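Left out: one protein chain. Kept in place: all the others.
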Amino acid sequence: MELYKIDEKGLAEAMARVMEDYRVVAPVEKGPKHVFDDIEDWSDARPMAVGTVLPPKKYAFPQRETLLRFTLTGETPEAEAVMDDTPVVMAGVHPCDIAGLRCIDHTLAGRHFDEHYGARRMNAIVFGFDCMPDEHCFCTSVGTLKAESGYDLFFTPIQTGGFVIRIGTPRGRQLFEKYFQHAEGAGVYEESLEADFRQRKAEAVTAHIDAPVDDLPEVYQESMDSEVWDKWGAVCFSCGSCSLVCPTCYCFDVQDRVSLDGSEGRRDRIWDACTLPDFATVAGGHDFRPTAPKRLIHRHNRKFNYQQERYGEPHCTGCGRCGRSCLVHINMVTVANELIAEQKGEEA
Amino acid sequence: MSNGNGNVDVFVENITRVEGHGNIKVRASDGKLEECQLQITESPRYYEQMLLGRKWYDAVHITCRICGICSTGHTCSSLQGMERAMGIEPSEQTHKLRELGLMGETLQSHYLHVYFLVAPDLLGVPSVVPLAETHTDVVKMALRQKRLANDICCVTGGRHIHPLSMRVNGFTSFPTKEELAGLKERLIASRDDLQATVELLLTLADKLPAFERECEYVALTNPPRYEFYSGKIGSTVTEPVEPNDYKSKVIETTVPHSHAKFCGSDGKPYQVGALARFNLNHEYLKPEAKEVAKTLGMPGPSTNPYFINIAQVVECVETTEYAVELIDHFLDVGFDPEQDGHRDVKPQAGRGTGAVEVPRGILFHEYEVDDEGTIVDANLIIPTGQNLANVEADFEALVPTILDKEHKEIELLLEMLVRAYDPCISCATHLLNVEWID
Amino acid sequence: MKPKVAFFSFTSCEGCQLALLECENELLDILGAIDVVKFREAMSETSDEYDIAFIEGSISTPHDEEKIKKIRDTAKVIVEFGACAATGGLNAMRNSMGTEEDHYEELREKVYGPVGVEHFRSTKARPVHAVVPVELTIPGCPVDRGHLLEVIEAVLVGRSPRQFDHPLCVECKLNDTVCVVEAYGQMCMGPVTRAGCDSICPNVGDACEGCRGLLPSGNFAAHQQMLEEHGNSKEEIRLRYLMFNAYPCEELEVPLP
Partner (left out) sequence: MALAADSSIYVPEPVTLLETEQPTELEKVFRVKFDSGRPLGHGPGQFVQVSLFGIGEAPISICSCPGNDEYFEMTVRNVGMLTNKMHQMADGAKFGVRGPFGTTFPMDEMKGKDLVMVAGGIGLPPLRSLILPVMENRDEFGKVFILFGTRTPQEILFADDLKAWNEIPNTTVLQTVDQGDDTWDGNVGVVTTLFPQVSVDPDNTYAAIVGPPIMYKFVVMELAKLGVADERIFMSLERRMKCGVGKCGHCQINQVCVCMDGPVFRYSEARDMTEAI
């Protein structure tokens, strides 16, 4: 694969030109944290910032989205699908979030293709960026240290300044050729610098799951009755934060709104979360997951068991967001390690 | 009932189109006034008591709930009081942004009052609802203006009612450039609407009764500014005093009839609010506002309480222009989070009083806190409370002159008078005595 | 037939009625869809026939109690409107200052001056549903405009409005808002408070004070412990719970630190 390099200035110039033609979003500062937001000036972007509140999935699958608009005036109500296919360049998507998008593709772009998601997703241009982990990141445990695909362009910072660039798609190549005049070809040396960065990144990861990710489905399947769930369930607020910030979660609720004169309306979908009370309640009041431990079991199993078994990859990408946002310190690594330890204890 | 021979017995229960619940009770026989009361029937709310034992940071969010209309004013006064109590001097940026919020609130309250509460009287309809059909353009304009005013409060305080981001010694968040620029654009565009309002009022101005009564007027003064937020407590009678010395100006007396604890300066009733501000500070109005005052036939001080409505329109112009000025300032210098100290407040024992001009007049919040920032004493003095004695004095002067009128007309004139003061009874009840009339 | 709607105000700041008047962009549409027959704050005409009664304010005097019962007899639908009506709101702060009638006499005297005339009695401040059954609730101090409009819409369409049986944290996340506990260790009530205000406080960097009321499903013990971990004293946490939620604490038997 061809490799290129670009310095900071060249990148800024290229991005300025991209911004003339495209909507560009990237992590920006918000208080002491970062969020993905529209940018007009590349100097506002913090493409390497880890732990944005929400992952960039919100551009392919927005928090609130109108699916249909309908009119109620005629004899037969009429509905029209609402699609948004405005291209958006997402700059600063880290390997974990690239994996996150792929996980959501399995469902939303799988059987019964969701055109609303599809329209956005296919027009979401991914400028991946490498990053330095904080104490919540655990990409090395779930195989997302490095993105093999899923990006149009990927930027890794190198010690000599600037970035090396990899091109992941034909679309990426077109964009590269159109906007990145200041990039130069790179060679073995830069490749070693790239490897170097990744090496340092891997070493900086401090949170680790104590078992190979392929073993996890079994660990979780065997742990349905573990006391670990009761322990954490007892402090869980059932606030849904963990699910809502997760790059692989896609559950949603659907709500209709009608204008006050009753003539027209819309059908919206809004993110929902399986950790919230009543998520699984049906008519008659029966709740299939009535307690916090039961809901935690479901969420954690979705990451390392159910979806992993179904689609062949863990649906936790090691981004650490759920751990950062959980105010009672429930996180994937702690829970996984407790389950693993418990089973090792049982075996021994 | 008036029979045209000097006997009057008026009882208006639950005066409409005022904030909160109040009754008017007037009785006269043989041309002699026997009873004359503005009764407040709102349930007691115990705000001052509820503050005791709470922390310094809660005062603002509790007291802004005293009133839905002037919650920004309560917020500003509360913050000033608490800052003065704990010896904190916030940055100019903080003061100016609060002022912008206050401008929004003054505008929104005046618009609400003029269009929704007073205009129906002048146009001879019972409420704004029928106006939606007969005067659609006026109503739409009113809604547009009110919306703009509300949005100023929202952009500065984070919410239209009960501001959020205003804190002791700063703000938890600042407006964005886009928000400010948007407001400015709308404010400038609103000058046309304002002009239309002035013209509308001009056609109705002769409907405002001619009634004069000399009294003392009290408002913040801070030459050469038409002041709302800082300065001293000025008076048309006495020398100005510092807010912390408010007690030397505002005396709380207990009157024998139902309305105990009326505030009187030197024992006499006085007036606060738009007309008081105008009478004290009119020479410092911006040229645009001065012009409007002239157009509306009130170039200088007036003693006609019905003209409070005119003063309000003049203030709409003044606050619009001042808001534009403040926004220009922020667009120019931006916000510097470094200047904000709301996250590093260290409680300290002390006593202090805040004083700001809310739409209905000067509002005092006095607090005493201990060295852990726990509130040990609180005293809140609300404009409507200060005005009540004056309203009754107006009644006493007015009623004998209108005894020969029809009952309905007397009732309307009295109601209009009460409404002119724009009393905010939900505020006032935290201190007023109450008498329940069933 | 347009539904006839009446607005009533009890012990409150009347900010919630104002919140309705503040729906400037929608007000004309609302007036087109409903028939407002009583709205003292904005109109003089009135009628005693109505289908839907919006109630603002707490029930805090024997007279209030009588009045709300009369309204219940007339209205098909009662909407508790705003924190004071839905949870007792700030008014209920005084409930913990004592429960005896005498006590209120004393309080009243302190605040309102010496007794010289007939004061009317006041009782504990209670939400409307503590006195008469209600059909719908729009909590919040003040009510959220969006929620208010949604309920009006739902009533017109014949849909049951959303209940927001989940914590406020949900809306923080949907809004990409920085958590004020995570960022500043503020005393946020969000994890145990009913959502539906679009996380308006955290959005501007302020902690949720719980004005929409405690969630019956709230994990109060864990929440209080979490707040303590972030450096807030037991007393501060207790006061925070008793600010907007004095009545719900009683109603839900919430353990307080």
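Letters A, B and C mark the chains as written, and numbering starts fresh at 1 in each.
In this text, a residue touches a chain if its C-beta (ideal position, glycine included) is under 8 Å from a C-beta of that chain, and two chains touch if they have at least 3 such contacts.
Quick caveat, the model's predicted, so the values are computed rather than measured.
Note on the chain not shown: across the whole complex it touches A, C.
Only one of A:Asp97, A:Asp114 or A:Asp130 touches the chain withheld from this view, namely A:Asp114. Among A:Asp97, A:Asp130 or A:Asp272, only A:Asp272 touches the chain that is left out of the view. Across the entire complex, the residue among A:Glu8, A:Asp85 or A:Asp230 in touch with the chain not shown is A:Asp85.
By the touch criterion stated above, the residues of chain C touching the omitted chain are 157-160. Mapped onto chain A, the footprint of the missing chain covers residues 67-68, 70, 72, 75-77, 79-81, 83, 85-87, 107-108, 110-116, 118-119, 122-123, 171, 224, 249-256, 258, 262, 265, 267, 269, 272, 274, 279-284, 286, 288-289, 298, 301-302, 305-307, 309-310.
As a convention for this text, only the chains that are shown with their structure count from here on.
Judged by the touch criterion defined above, the protein chains link up one after another in an open path, with no loop closing it. Distance between chain B and chain C, defined via averaged C-alpha coordinates, is recorded as 25 Å.
Chain A and chain C have Cα centroids lying 37 Å from one another.
Separation between the centroids of chain A and chain B, computed from CA atoms only, is 51 Å. Each of the following residues of chain C touches two or more other chains: 184, 205. Annotation for chain B: no residues touch 2 or more other chains. If you check the complex, the residues on chain B that touch chain C are 14, 16-21, 42-50, 53-55, 58, 61-62, 65-69, 71, 112, 116-117, 120, 126-129, 132, 139-140, 143-144, 146-147, 150, 158-162, 164-165, 167, 172-173, 254, 256-258, 260-261, 343, 426-427, 430-436, 438. Contact residues of chain C toward chain B in the complex are 9-19, 21-22, 24-25, 27-28, 31, 36, 39-46, 57, 60-61, 63-64, 89-91, 93-94, 97, 107-108, 110-114, 116-120, 122, 141-142, 145, 184, 200-201, 203-206, 209, 236, 239, 243. Interface residues of chain A facing chain C in the complex, by the touch rule stated above, are 30-33, 35-37, 53-54, 58, 63-64, 234-241, 244-245, 255-262, 270-271, 273, 276-278, 292, 324-325, 327-328.
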